[in-house]
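Let me give you the structure first, and then I'll get to my questions.
Just one protein chain is left out here, and the rest sit where they should.
Labels A, B and C are assigned to the chains in the order they are written; within every chain, residues are numbered from 1.
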Amino acid sequence: MTNKNNRSGVFEASVAGSEHFGEKICRLKFVLSGEGADAFKLASPGEFAQFQVEGLALPSNLPEGLEDRAFRQPILRRPFSFLDIYPYGEDMIVEIMCDIIGTGTARLSGLRAGDKVSILGPLGRGFAKPEKGKKVIGIAGGIGIPPVEHFLRQLCRDNPKQECFAFAGARSRADMPIASVQQGKNPENQEYSFCKHFAAATDDGSFGDKGLVTEVFESWFAGAGLSPADCEIAACGPEPMLRAIAQTAHKLGIRAQVSLEKMMACGIGVCQSCIVPVKSQLGREQNKLCCKDGPVFDSREVFAE
Amino acid sequence: MTNKNNRSGVFEASVAGSEHFGEKICRLKFVLSGEGADAFKLASPGEFAQFQVEGLALPSNLPEGLEDRAFRQPILRRPFSFLDIYPYGEDMIVEIMCDIIGTGTARLSGLRAGDKVSILGPLGRGFAKPEKGKKVIGIAGGIGIPPVEHFLRQLCRDNPKQECFAFAGARSRADMPIASVQQGKNPENQEYSFCKHFAAATDDGSFGDKGLVTEVFESWFAGAGLSPADCEIAACGPEPMLRAIAQTAHKLGIRAQVSLEKMMACGIGVCQSCIVPVKSQLGREQNKLCCKDGPVFDSREVFAE
Amino acid sequence: MSIVNEKIEFAGLNLKNPVFTASGTCGYIDELDDYLDVNQLGGWITKSITLKPRLGNPAPRVVETNGGMLNAIGLANIGLEEFIAEKLPIIRQKNTAVFVNLAGQKIDEYVEVASRLSGQDGISGFELNISCPNVKQGGISFGTDPAQIKKITSEVKPACGGKPLMVKLTPSVTDISKTAEAAVLGGADALSLVNTFTAMVIDVHTRTPVLANRTGGLSGPAIKPMAVYLVSRVYQDVAKDAGIPIMGLGGIRNGLDAAEFMIAGASTVCIGTATFARPDAAVKVSDGLRRFCESEGIKKISELTGSLN
Partner (left out) sequence: MSIVNEKIEFAGLNLKNPVFTASGTCGYIDELDDYLDVNQLGGWITKSITLKPRLGNPAPRVVETNGGMLNAIGLANIGLEEFIAEKLPIIRQKNTAVFVNLAGQKIDEYVEVASRLSGQDGISGFELNISCPNVKQGGISFGTDPAQIKKITSEVKPACGGKPLMVKLTPSVTDISKTAEAAVLGGADALSLVNTFTAMVIDVHTRTPVLANRTGGLSGPAIKPMAVYLVSRVYQDVAKDAGIPIMGLGGIRNGLDAAEFMIAGASTVCIGTATFARPDAAVKVSDGLRRFCESEGIKKISELTGSLN
């Protein structure tokens, strides 16, 4: 996993814009200048940042199920992986894709261009670059999709010859945090156009295959004629999905990186809330920290073989 | 004081606009439709409403002294008297002038056109109409100015022959919640043009006379050749000022109404927080409620003669 | 019509639903008439009634804090006689349960108020306030000592004329199970918890406590997780086995909050501070609780009580 860079800090960002896809998903664009821009120039896919939500307005038009759940006064920041990071003149743009599930995400979703938000980051260890020449297979579920998309996109940006394959799953079309899917377009011709192959699965079949994205990946891989030794997996999503991917990867002998999500208070390694239990090489139980040692881990470290 | 009307309720208002005068004062305009409009059609000057502040954004660019003070999570509404209320087609516009002193007022000051705010009101008892033919002298200090201005304006609207005189005091020009003062114009030709006389005083002489507004009023009255029996006073401001006005009024034999400000939790008479100690006619100590029995009281009721 | 059965049996009373408004936050209910139809609630609880009228503490009596507020009203109330003469006739016209909250300086006073009221029509039961932090004599001292709690409960109980007696516990004790147990041993028919937590706000500029009473009781959303814990403790340690129902309160603002208290062990819930932010808060809570049950497929609200895994 890439080394944590040392330039993380607390920066004020400006909201450059937001785009809503239905009631559940929105994409937010932040501009960072000065030191913030310098820090985020060194950020890499799979890392994350802690976004201020205290003091942001709670939107008054929340959907019914969310009204009561979101009616709370937050004090902690909220962690988000990046959908993309890129320069904009001297500044840097940071994009996130946000699944609106509670008070913090609802408040973020209500941001408008020009609003100011404090961002603590970049934090953690992101996805490690693949070994030279290896193909990268991204497999992601739900809100795990953005960081994997970011990773694949950045690899292809850095090296146009990089071969990437992407598999995305979600409960339904409305839950899939991919802009083109929400816009009724085909991701293969849109944000995933750099991928050699893109496939999706939903629980209800409302987009892509009906079923699990891991199954879609497995049957594709079985027929793709790729040598496991030439491939690496990068995955993010719900833990049961990551466990399944890890098992498949271990079975096939493909190296896999998985990005985990834990409840985080601080995001910087001081509160000890985000533990990831691992076995040390001597078999001793040990806790790693998702925020500092992760969120991206080698699959063998966190999912016993 | 006018009867509390029975149409008070919780209504959603839209922000129609806001205007900032320096860092300390802003004017907010709200639009109420439907039942809210019906309720506020019956509102009268000196009454107030409880404005939602929870869930509103805390502006990120607060002046230094206010930053720490405003950094708090409010749950209660905030009471404001009206600067003006008037129809706008089928709807009603409610204007308030807001002195930015803490978390709630800071949040209100950050509202932008189109934002939604819940308003509970109209509440309390406002200024009683003067007896027929009586001249009304408004004397107000600081954030007590808006309701008195509203009262005088409404009287002249209802009866163009009504004679009014206005006296406004504040610590300094920057603290005087009168739009024209903030804009460097003369209130006598602006919002106070309906008054036969307007005079102001500030502690530092930065606007109007240097000194107390009560002194300005007294020396004016001494030379104005008005009979006390033909006049009534309507006052709002800090309690020491109201006490001084009450004493002068009692001495001169002018009927005075004073609008008090107390810490309020509910605004509707259930929490018993906003007590105004009074002596009953039998001399028994008793507590009235500022929110229900007031905020406007007869000066003799609340300030012993 | 909702498919959810909202009826609750509570200390022998049959309630429409589990939601009440809390003592001291709904006056004598007529103040809320313009905003809330109390008949839509399971019931409500009067402001504490004392034998003689009380002016209460001087102002300021309230101050807001982060996610909560302090109050030191000091049991201001119109007193027993005026309550009977002026308020009871209005209360009788309501068609829902009402508990009269009893307060006093000495046990005798509690007993007298209870016995005068127990003969009156239109009162469903009593709530014994032995836990108000804002009254110097009596008040909180009763509420922290198990022996005192047992004594006062057992002496007031016979004065209730067979109507249920609910004892309201203070959270400011080392072990709330002991005070809860004492109330049960004294004959309490129900327990309500929690009252407010003692707290102070200082004006740093004048270096004086903001409240005239110096300290006050903290209520509101800030205290909810502590109150939920205390309800679950009392339910597990005392109430469940004793078969004594709990009325849970502390920071409830919506249906999910109410559900949390019920899952922790409460049979009914009470809405206090939330009413100040929204006079119809209790009805909103009741609506939200029903919606929650619908969406979770819960047919009987009472099934929630104590269903914590």
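Quick note on the criterion: a contact is a pair of C-beta atoms (placed from the backbone, for glycine too) under 8 Å apart; a residue touches a chain by one contact, two chains touch by 3 or more.
All of these numbers come straight from a predicted model, not from anything done at the bench.
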Of the chains that are displayed, which are in contact with the missing one across the whole complex? A, B, C
Can you tell me which of C:99, C:126 or C:197 touches the chain that was removed from the display? C:197
Touch with the missing chain holds, among C:27, C:43, C:74 or C:251, for C:251
Looking at the whole complex, which of C:195, C:232 or C:286 touches the chain that is not displayed? C:232
Given that one chain is not shown, which residue among C:42, C:67 or C:245 touches it? C:67
Have a look at A:83, A:120 or A:170 and name the one touching the chain we're not showing. A:120
Touch list for subunit C against the chain that is not drawn: 65-68, 70, 144, 172-175, 197-202, 204-209, 215, 218, 220-226, 228-229, 232, 251, 256, 259-260, 263-264, 292, 296, 307-309
Could you list which residues of subunit B touch the chain missing from the display? 64-65, 67-69, 71-73
What is the set of subunit A residues that contact the non-displayed chain in the whole complex? 6, 8-10, 52, 54, 72-77, 118, 120, 262-275, 277, 285-287, 292
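Note that in this section only the chains that are shown with their structure count from here on.
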Identify the chain pair with more contacting C-beta pairs: A-C or B-C. B-C
Taking each chain's centre as the mean of its CA atoms, which one is farthest from the centre of subunit C? A
Could you put a whole-Å number on the gap between the CA centroids of subunit A and subunit B? 52
Using Cα averages as centroids, what's the distance between subunit A and subunit C in whole Å? 46
What are the residues of subunit B that contact at least two other chains? 54, 73, 75
Which subunit C residues touch at least two other chains? 66-67, 221
